[in-house]
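Omission of a single protein chain aside, the complex is shown with its protein chains in their original locations.
As written, the chain order gives the labels A and B, with residue 1 at the start of each chain.
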Amino acid sequence: MSASEQRQGVNQAGRESAAAKPRWKILLVRPESVTFVLLILATIVASHLSPFFADLGFILESSTYYIEFAIVALVLTLVIIAGEIDLSPAAMMALTACIFGTVLKAGAPVPLAMAASLVSGLALGAFNGFFVTVLRLPSIIVTIGTLILYRGLAQVLAGDKSIGSFPSWFVGIDYRMVGIVPVPVIIFVLASIALGLFLGITIYGRQIYQIGTSEMAAIHAGIRVRRIKMGLFLASGLVSSIAGLMTASRLGSVRYDLASGGELTMVLIVMLGGTYIFGGRGSILGTFLATWLLVIIATGMTVANIAINAQLTVMGLLLIVSIVATNWIYARSQR
Amino acid sequence: MLRNKWMLVAALGASLLTGAAYAADPVKIVYIPKNTGNPYFDSIIKGFEDGCKKLGCEFTTVAPATAEATSQIPFLTAQLQRGVDVVAISPNSPDALNQVFDRARSKGTIILSVNSDMPGNEDHRDAAILPVDFTKTGPSQVELLGSQIGYEGDIAILSATTDAPDQNVWIAAMKDTLEKDPKYAKMKLVTIAYGDDDPQKSTTEAEALLANYPNLRGIISPTTVGVAAAAQVVETAKKADKVKVVGLGTPNQMRRFIENGTVDAFQLWSPYNEGLLAAYFAVGVKNGTIKNEAGTVVEVPELGKVTIGDKSVLKTQADLTTFDKKNIGDFNF
């Protein structure tokens, strides 16, 4: 499977030379199309694996478990295109959600608790951004440190307890439907469109690509690199707290271990979507498609009663295969 | 409103796919333990399997990799989609699964909480299958340790996490027993340590207990990870004669310490019987032969009669089983 997708990708990428190409061509000849083909393949395979799979309502319902990570992955896509990475969003989700729960439990009304969660998300993002843009430390290791720190602080704050008893209007965002589509999915689609436009047609979007392609060149071109990077880390913190609130609403309770291991899922989504790990290339469309690919694969395996052993193995393999494939496509196209 | 309509459609779709569930179909039961690779739950699974063999129900088990609060949810949803009749689950969180449970029950699926209950959220499940009368765990453990140290001296508790609900109930009962029963007047609880059910932390905590309290006579550890760690530490420090370790452990985990004399006795119940009882109860309720209300008597050939208690709680046995050199050879779980 991977060999053919790589070959296909190479053929496409081979035709792509530099940035100056008509827009339709840039859209068509990219790793995203590989993701799209895989998505269709996965759907067919999953339908054959289990007769219970092909049910749109079920797939949409199951998607809400991954959508929270996917919304963060959209912003993570921008961060990675800009040549940085953030491994701490899952921990930020947990910490901000625990802050929400704690503030609420202390007697504050829900809007205030939500505000506290969002502000703390910004603060955590700013903390990451400070290390990266002011102290100029590599984001990959800084966010490993903050991943442990934030998760640890969530544990200190909430202990091992489940904080729950939220008001009923706040609980169950995944059961609120528009047609047959759960609200989180709507949010995800809207966020994808907004960020896709931001990255595709605004000057900031172009600057993000430039920073990722060559930071030196970007600085010389007068782009305020550090400000944009700081903005991206802030956005990452903010979107993590939004995702954390969505999880809190879905579960009706929060605990320090919420979203644990989510960093793997987020990075996996971005990589599956064909974003280049070294920055400068990638798209929201790819991340959007990859989200559904992941939903199909994960849900398909679970409903087919495939044991978690195999699932962990497949997820790990997928991550490696997807970066190897993407990397290969881009390396070819650079020649 | 809209949601209900869709549930109906989904339910219809599911029943169409599975070929319309009528009474003659075997009852489909799934058991979702806390996490995979935990030997304790393997015994429960064995109980389910044997029960279903006799009753002719269809049994499957699926498990997440970690015992994190949300890890069971995708499995739960997928099982409902597969059209199971009964979900037996050892929940990783007392409340995070409430929404999914509610939706499952509205479709007619029976939810059983196995091995631990969901305190405060009992109305989100149909019944709970508990291994033992939990009010007896605390006093029983105190007595076991007391009998080994002549009811005299400093003792400590090594628990799971500070917020572990079951352990905290037992610890409260232990404190109560030590305070009120004059038999234990000379036993002094010096501290409670928490090893978070992590082998490394439990080991360090147990070592700190020995270092901090040179006059320590005994450790009670009401958690399988903790009691094994405490036994290992006492053995390593060569203090098995001086410091007695008791607690809740599985025979396979503790056999070595019983055989080499590090531990005289420990306690537990039969997880196997939990699975067995749950299977009989589930099939009975699904087929309408058992009424799920307080006072109903459930009969399990191997277990005898079990009466459904308040809040639909069933207990497989009244007292804890004590394992020591004499009987440990009879158990393999």
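Basically, a residue touches a chain if its C-beta (ideal position, glycine included) is under 8 Å from a C-beta of that chain, and two chains touch if they have at least 3 such contacts.
Rule of thumb we're sticking to: contacts and distances are computed from a predicted model.
Per the UniProt record, the chain missing from the shown structure is "Autoinducer 2 import system permease protein LsrC", taken from the list "Autoinducer 2 import system permease protein LsrC", "Nitrile hydratase subunit alpha", "Translocation-enhancing protein TepA" or "Helix-turn-helix transcriptional regulator".
Chain B meets the missing chain through residues 35-39, 42, 63, 65-66, 161-162, 191, 193-196, 198-201, 203-205, 207-208, 210-212, 228-229, 232, 235-236, 238, 252-257. Counting the whole complex, the residues of chain A in touch with the unshown chain are 131, 134-138, 140-142, 144-153, 155-156, 159-160, 263-264, 267, 271, 277-278, 307-317, 319-320, 323-324, 327-328, 331.
What we mean here is this: only the chains that are shown with their structure count from here on.
The mean-CA centres of chain A and chain B are about 37 angstrom from one another, to the nearest whole unit.
Put simply, chain B touches chain A in their complex at residues 2-3, 6, 9-10, 13-14, 17, 36, 60, 62-66, 68-70, 73-75, 77-78, 81-83, 93-96, 98-99, 103, 161-164, 196. On the side of chain A, the complex with chain B involves touching residues 50-52, 55, 57-58, 61-62, 65, 159-162, 164, 171-172, 174-175, 177, 180, 247, 250-253, 255, 257-261, 298-299, 302-303, 305, 307-309, 311-312.
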